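A single protein chain has been removed from this complex, and every other one stays in its place.
For chain A:
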Amino acid sequence: MGRKLDPTKKEKRGPGRKARKQKGAETELVRFLPAVSDENSKRLSSRARKRAAKRRLGSAEALKTNKSPEAKPLPGKLPKGAVQTAGKKGPQSLFNAARGKKRPAPSSDEEEEEEDSEEDGMVNHGDLWGSEDDADMVDDYGADSGNSEDEEDGEELLPIERAARKQKAREAAAGIQWSEEETEDEEEEKEVTPESGPLKEEEEDGGLQINVDEEPFVLPPAGETEQDAQAPDLQRVHRRIQDIVGILRDFGAQREEGRSRSEYLNRLKKDLATYYSYGDFLLGKLMDLFPLSELVEFLEANEVPRPVTLRTNTLKTRRRDLAQALINRGVNLDPLGKWSKTGLVVYDSSVPIGATPEYLAGHYMLQGASSMLPVMALAPQEHERILDMCCAPGGKTSYMAQLMKNTGVILANDANAERLKSVVGNLHRLGVTNTVISHYDGRQFPKVVGGFDRVLLDAPCSGTGVISKDPAVKTNKDEKDILRCAHLQKELLLSAIDSVNATSKTGGYLVYCTCSITVEENEWVVDYALKKRNVRLVPTGLDFGQEGFTRFRERRFHPSLRSTRRFYPHTHNMDGFFIAKFKKFSNSIPQSQTDGVLLCRSGWTAVVQSQLIATSTFQVQAILVPTPK
């Protein structure tokens, strides 16, 4: 038969566990937020708040009556509401007030709220704790009111914490001020450093730091540097960096007597290495490369990631359509800049930008802003034969294909088979059909296939321009690595030049680029190629970026290196990059070594004497030494 429903015995059913409505985020949030902000409002019960108000009122009264500041205001002065709050509370408070601050602990009163009892306990405790405070603060009302508030704040604080707070207040009174900017800058470091340690140290050398503006910065003695090496205090190091940079800017006026510039520089180098955790070698390179103020900017820029940028695949869609589709998916983006018609910069996104259906359908490619520049410099034309010597992961290759509208042919080569897999995937995804993908060492190139209209050589490099992407570069590079890269780059560049067909009607161009900013891998390599082959530098066609160096420390490069371009993270907010565009004007290779050297020398003297530009010097060479065909 089964049980029948008996309406009289029906159990009352409330909403089930699952039906319970979840509380809003605002209630959850409170648990995560630091309690400091709402200490006053939350922890005090309504009564306690009223009492606090009374106390404030009372202290004002006390000014007139000159009573003891810690004493509770008399019940006669209480507002009505407060007295009437609770029947039993009334007599109790009266009683307490009558007994003054020496009232007994309220544990006897069971009706008393917990907060109340705690606070009462606090007051009592405070009396025991701060008896000397009382002694020296009898007449000082302003300070006292602050003190009592402190006590209210610190209801649940341990005595030691309260002591720390008092100490801080005293420091504030003594006039130690924290510079706003510095504290903001160092927030990260503060989290790292232990809480208690730096406080004391600051206190100790506080005198020195407050007076930085008035007194000259004192270079710490050598002994202290040793001690620093063990446990560096990053705040101090940072401050010292700023000080030294400031001094070096106006060295004559601000330096300490008897200290040389090199002493300051050494100190600065050590500090920068500590603060930004660079290896000595790379930091030395960077110091040679940048003026000091720029150096700090550069190092700072390397600590933050570059914006995420993407390039529209014009083979499949238009930028406006893509932007609209992505905005509909909750991506916040903007056009990249005036110089790019296809680039978009992504500010934030509610979906993974590398896995949207648009990405999978090949409507865009995730590509750094700097990687678009070499292709724009190369300016591939339709129906050309193009070689991309080091193509992985295929971003630049696909950009070339899109500029060529899938006509002509691109040979995409890379020496790394693993990385070629991503090239295959990317090119197919983006709908690029005019490529052949090969797996050669780039140095074999003119032997395999040659006679290309244009060649792009994105050479393997030490990666000093992309430290924000790969911070390991900071420490794991040394002189040998750089020179090894430079050597490989020279070999590759010569191979690349030899693969270009100088007699091509539309082309005969070569673009060399690296994501490194060292001179050894850039200007030096380019200068080497200028000496070794019949090429000259031409403007890259990019209207921004800094000019390449023509002189760097002891090295002197060809004056035409001015037409190369350098890009830096701190000035252009893109990865550090170097781009040089060559035009090959003869397929013949300057043959014998001695001739080559002589030829170079004669070329150089011609340059020195008459400041000729690259073209004419090489023409001079061609006249001087008729090259064998």
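Everything that follows uses one rule, which is that contacts are C-beta pairs under 8 Å (C-beta built on N, C-alpha and C of every residue); 3 or more make two chains touch, one makes a residue touch a chain; residues count from 1.
Throughout what follows, contacts and distances are computed from a predicted model.
A.B. asks: Select, from "Eukaryotic translation initiation factor 3 subunit G", "Casein kinase II subunit beta", "60S ribosome subunit biogenesis protein NIP7 homolog" or "CENP-T/Histone H4 histone fold domain-containing protein", the UniProt-recorded name of the complex's unshown chain.
C.D. replies: The UniProt record for the chain left out of view names it "60S ribosome subunit biogenesis protein NIP7 homolog".
A.B. asks: Out of A:Gln242, A:Ser438, A:Ser468 or A:Ser504, which touches the unshown chain?
C.D. replies: Counting the whole complex, the residue in contact with the absent chain is A:Ser438.
A.B. asks: Of A:Glu358, A:Asp388, A:Asp453 or A:Glu520, which residue touches the hidden chain?
C.D. replies: Here the residue in touch with the unshown chain is A:Glu358.
A.B. asks: Can you tell me which of A:Arg55, A:Arg385 or A:Lys477 touches the chain that was removed from the display?
C.D. replies: If we include the chain that is not displayed, A:Arg385 is the one touching it.
A.B. asks: State which residues belonging to chain A touch the missing partner chain.
C.D. replies: Per the touch rule, chain A residues meeting the hidden chain are 325, 354-355, 357-358, 360-363, 385, 409, 411, 417, 420-425, 427-429, 431, 433-440, 448-449.
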